[in-house]
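For reference, the structure I am asking about is given below.
All protein chains but one are shown at their positions in the complex.
All chains are identified by letter, namely A and B, in their written order; residue positions are counted from 1 within each chain.
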Amino acid sequence: MYAISRSSLIVLILLGLGFGIYPLVGDSYYIRLLTKIMALGIFAMSLDLLIGFTGLISLGHAAFFGVSAYTVVWFVVKMEILNAFLIFPAALAVAGLCALVIGWLSIRTAGIYFIMITLAFAQMLHAFFKDQHYWGGTDGINFNDKPMLMVGDTVLFDLSNKINLYYLTFSLMVAAFIFLAVLLRSPFGRAIQGVKVNEGRMRAMGYNINHLKLMSFVIAGCLAGAAGFIEATRTSFVNPEYLSWHASGNVMVMVILGGMGSLYGSLLGALALTLLGDNISSLWDHWLLIMGGFVIAVVMFMPDGISGSIESLSRRFRKASPPREETGP
Amino acid sequence: MSEIILKTQNLSRHFGALMAVDDVTLSFERGLVHAVLGPNGAGKTTLINLLSGEIPPSSGSIHFKDQNITGLPANQISQLGIGRSFQKTNIFPIFTCFENCRLAAQSRMKGSFRFFRSARSYKQINALAEKGLEMCGLANRRDTIAQAMSYGEQRQLEIGMMLSTEPELLLLDEPLAGMGAEESLKVIELLKRLAKDHTLILIEHDMDAVFAVADRLAVMVNGRLLETGTVGEVRASKAVQEAYLGSDEEGH
Partner (left out) sequence: MDISYYLIQTLNGIQYGFLLFLVASGLTLIFGIMGIINLAHGSFFMIGAYLCWWLTSLFDNLFLGILAGIPLAVFLGLFIERFGIVYLYKRDHLYQVLFTFGLILIFGEMRSILWGNEVQGVMIPEMLSGAIPLTDTQSYPVYRLFISLVCTALAAALYLVIQRTRLGMTIRAGASNREMVQALGIDIAKLFAIVFAMGAALAAFAGMVAAPVQSVFPTMGDEILIVSLVVVVIGGVGSIKGAFLGAMLIGLADTFGAVFLPHGAGVVIYTVMAIVLLWRPQGLFGRT
């Protein structure tokens, strides 16, 4: 059952402060990189809702990230509309709609089938964007003007300014975290966690399992869409790789590396994996070899991820420290 | 006082060539305790699974209070007011007892999607869960993680969860299985209490328990119905003695 433990609260506050203050002191390269990390953090949290809380192992989650990014391109390049107040909800809606259709088809199956089918449908969308000249084919589409938050013709917040984009991303990350934390305490959130633990019993108690799973799938799809919106805006570029299955695999690695079922773990996973990749990719052309070994090492030696280690460390610490007298009421 | 709450008509279920439940026509009266007896492999659990919608029948029909519920999925049958407990403990091991029952109670909320208010703030649901815990005798274990409890307590929780959904008809699959003598007595007392305002259908191997609580018996052998009637009638039946009660001495 989801609860924010004391150790996770400390990590969260540190993360929040770190991300919140960094642009005041940091350099331009890392501001851009951290924006990417926070977007991937939202993406990873959305997958954690499926893997860590609902028990749905989706290997096609990048599909929703990608269709949202393509929606941004459609508005900016094809429609020449830059108002983010329009683009953002539209991108989320498109991602959610795709999740509704793919989820409806996939949720009829379970286990290995579900993994393969989510992968296959994401690949279908990948093939769609790759085949169509209209969408830029394999090369993708570049654009110059970034979306901005505006009312009428007044620009409130220009996202081509990287600090602005950074803080928008930061706010979205915090909002996504709070949204999920509240959601997981609600009756719906409790029910999906019940589905993960014992699906058969949930059904026997009168729950419509498929509705619960589908709803969770759609919410996760929308959140992945929010991440896709940021990433498309940040890079001013979209190509089919946004929804490739390597992207889906990567975000899954982030969730497990961070520790599934903890939300803040997903943020740590996005941070750790992206920084690791950023550092070793400049050192060696064949850095993916190290990445592959790293992924395998995580599976073998750290299946509970970083947050799992933090929790067990803090438990051990609490046990080791001499029993304090209870204070307070 | 002989209103029929649930009846099956020529109910069958086969798995490949095996007829697990074969042409069973049975009626259950409202307010009584019905026990289904039979040696292992007689099809008792399959019958319960058919009644609760866990598996669909191959042929035949099931009616609950004049409504045809044949082939309805388990969740819809549960919502009609038929609760069940499982032979193999089927709980949420990593949740507390209260949360186990609260989840059960929550299934009765109108409108399945509530996203924002904390689940713990729904007073009626909490009250239902507390009542379930109280009735199954686990009120003192409210905040214990289910998997940390003894097997017998987990069996009690199993019943508590079912009760938290406020069913009017209870399907109990071997509620006493694996329990110690003391725990068994507690559960038999509970069954007697439940019998006052519920209809019970139970499968049980413990004959003493069955004779202590059941009003009506149905005996199954090899998927077929061998005999039905009151306790006295069934005990007197030659066929039953030969097929089941006689061989019970050899164990099962």
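What to note about this one:
The rule is simple: a residue touches a chain if its C-beta (ideal position, glycine included) is under 8 Å from a C-beta of that chain, and two chains touch if they have at least 3 such contacts.
Since this is a predicted model, take the numbers as computed values, not measurements.
Considering the whole complex, the hidden chain is in touch with A.
Here one chain is not drawn; of A:I209, A:M252, A:A270 or A:I306, the residue touching it is A:M252.
Among A:M1, A:M205 or A:V298, only A:V298 touches the chain left out of the display. For the chain missing from the display, the contacting residue among A:M1, A:L15, A:I51 or A:V72 is A:I51, taking the whole complex into account.
Not every partner is drawn; the one left out touches subunit A at residues 51, 57, 59, 105, 108-109, 111-113, 115-117, 119-121, 123-124, 126-128, 130-133, 245, 249, 252-253, 256, 285-286, 288-289, 291-296, 298-300, 303.
One rule holds for everything that comes next: only the chains that are shown with their structure count from here on.
Inter-chain centre distance (subunit A to subunit B, centres taken as mean C-alpha positions): 43 Å. On subunit B, the positions that touch subunit A within their shared complex are 52, 54, 73-76, 78-79, 84, 86, 90-96, 99, 102-104, 106-109, 112-120, 122, 125, 161, 165. Residues 1, 182-183, 185-191, 194, 197-198, 200-209, 211-212, 215 of subunit A are the ones touching subunit B in the complex.
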